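What follows is part of the complex, with its chains left where they were.
Letters A and B mark the chains in the order given here, with residues in each chain numbered from 1 onward.
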């Protein structure tokens, strides 16, 4: 890729940010030993030779390592942002300048630009799509049926995206294999729980600098992201209320020591609300009406629809910036509600997204899922596929080794015992 | 069932303990609202009319409620102990005297008696077997092939039993349906985790009265039981080390803040060891050799084989009772190792087993699994079957309602959103 073509093929904030991005990408690499080993193998084996690949991801230092690994494996990769607010402009610059990877992503881009970038990505005629929330795949299906023949498959790593893919499958439009990266244990146990847990609080604290100890925090949703968020909020001294629609998760939250109640009941009690449900309008007009003056709301689910900001805006007489990523809505009723990060993923809007250490495993799954799609081209049924268990365990094993942690291995006697049903009491 | 037949058909410690047992059974019922509602329905619908049923369970106040519910549903039920040390003799007496249920179980019965009781159970020619560790089913397959025709199916609620059933299936001898009760979310999330967690510590404290704060506790196994045990041990101020063979669970333990290492490395550091692996000889000769003087070992997995007590006995010059359920092995090396509950389930040996509140859901699964087997007689494939999701969620819903806890329900808009893949960023 020549300098000329680079100049043509990107749309980023400022190429001069590249040195800063390079330094930050290098730093993130310290905590990503698994992806580093995969990249080294890819560089030797070149599994993606001749493959056009589109990655729609949060453009962060960790994504940079994924993109670099894919390129090292021979992929003709193009990167777009999966969220208008999550792009780290210096990283985008370094990927273009230092690694010759075309990037179309600008922090704070408007919706029109966002969708234009999706179209640019599809113009790349991808064989593989790494998607994050399923926007690229949904657009492909809706508008570019003629390109489906080019597609080997897609990978998806968010709960939100998986829900959409299932709906597509039910509608009969998912006619190609989709790797469910989110379902890998080494993905959702860690990324969704420990990653979202820490980075959500990090985003909230950077946006507000409030003390969490003693605050009543309402976490909407007790899936893996919600579990992580509730756990870490308690770890910082907050008193946590959980809302759920699933009765099993609800009892789980109760037995983990949290209060569980409907949002309508929680709304007047919370100091801070965090949505992590993957659903729409979890906090809405009727809830705003009963919140305390000064209550703060934010979202850590994939899309910015979990909080019904339109209805809040309709109640407001004034919306003003109180701090970066912190807007105060002054309502007709006299009270004010504070919205963080415009209802977009707060960990990416106000902080740096998930720490590298968890993305290391998530993106190892992404990289290996892409390789799996290519290696099994033509053999996989349309629809969702799990990451093979051996891949999942191997990632865990690489990670443990990199952390210097050893585990036990079964003795022969134990292997025999597990496989026999004859010895009992 | 007449008074005469009752006198013939039981083998228990002391029928005069019945009043105490009745009072304790009544007490347990306060925390078992789900099973109570099922019993009431069974009493009306009589789903087990004409069904011979054998239940091999820990004979506790909670099991009493299961047995009573099954009998209310019309079952010709017979109860034997699933563990020689776990029987509560007063409960056995009350079931015989107050409820006319034949029971064969005596706390501290020897192995010969235990196996004789299994044979008595099989003499009952069961149509349904509720098993706990798979001893009854294994014996049936090994010795009574001619009775297989009578069998509609079995239910199993322990991890250990499921491992055995899988081995049976692989060997081609599991020729009937087996309901995997352990796999129900309302079972293993709660019973294995919160039940085992609390009751294991309870058993240890009753046996020893030691302070857990500041002790180094080694938990072998980070499955649901291990997670619960590690969580509660930390909750009491212990410093917890986890040992595992599975790399994914190992990283999970690390990110939950525990130290993870092989048992050989943990052995010299621990003050107290708890095995919850479902495997054999997890603590063995080489580990005893490097333990501290006075180290305590106990087991909360199903069978008493997780600790290799034979090898410990071979090193001992003296074994003496230090307290109830607490034996000190004085070793040739001069140090001593303390064994709790003879290596059997410590929560049942030294305490009262799982609290009623969790067994309420576990046994609701058992009762409904039995009903499911009967209702689907002839329709189910041989092998393991999951509890249907609707049953699982319904149990959770009944429990929440009984606890006075409400959850959210989806709005129409949300239902529509979840089922559509078209709306994205």
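Here, contacts are C-beta pairs under 8 Å (C-beta built on N, C-alpha and C of every residue); 3 or more make two chains touch, one makes a residue touch a chain.
Just so we're clear, the structure is a prediction, and the values are computed from it rather than from any experiment.
Number of identical chains making up the complete complex in this structure, 2 of which are shown: 4.
In this section, only the chains that are shown with their structure count from here on.
The rotation relating chain A to chain B, fitted on Cα atoms, amounts to 180°, rounded to the nearest 5.
Inter-chain centre distance (chain A to chain B, centres taken as mean C-alpha positions): 38 Å. By the touch criterion given at the top, residues 82-84, 111, 114-115, 133-135, 138, 142, 163-165, 167-168, 170-171, 173, 185-186, 189-190, 193-194, 243-248, 250-252, 254-255, 260-263, 265, 279-282, 303-305, 392-393, 396-397, 399-400, 403, 405-411, 413-414, 417-425 of chain A touch chain B in their complex.
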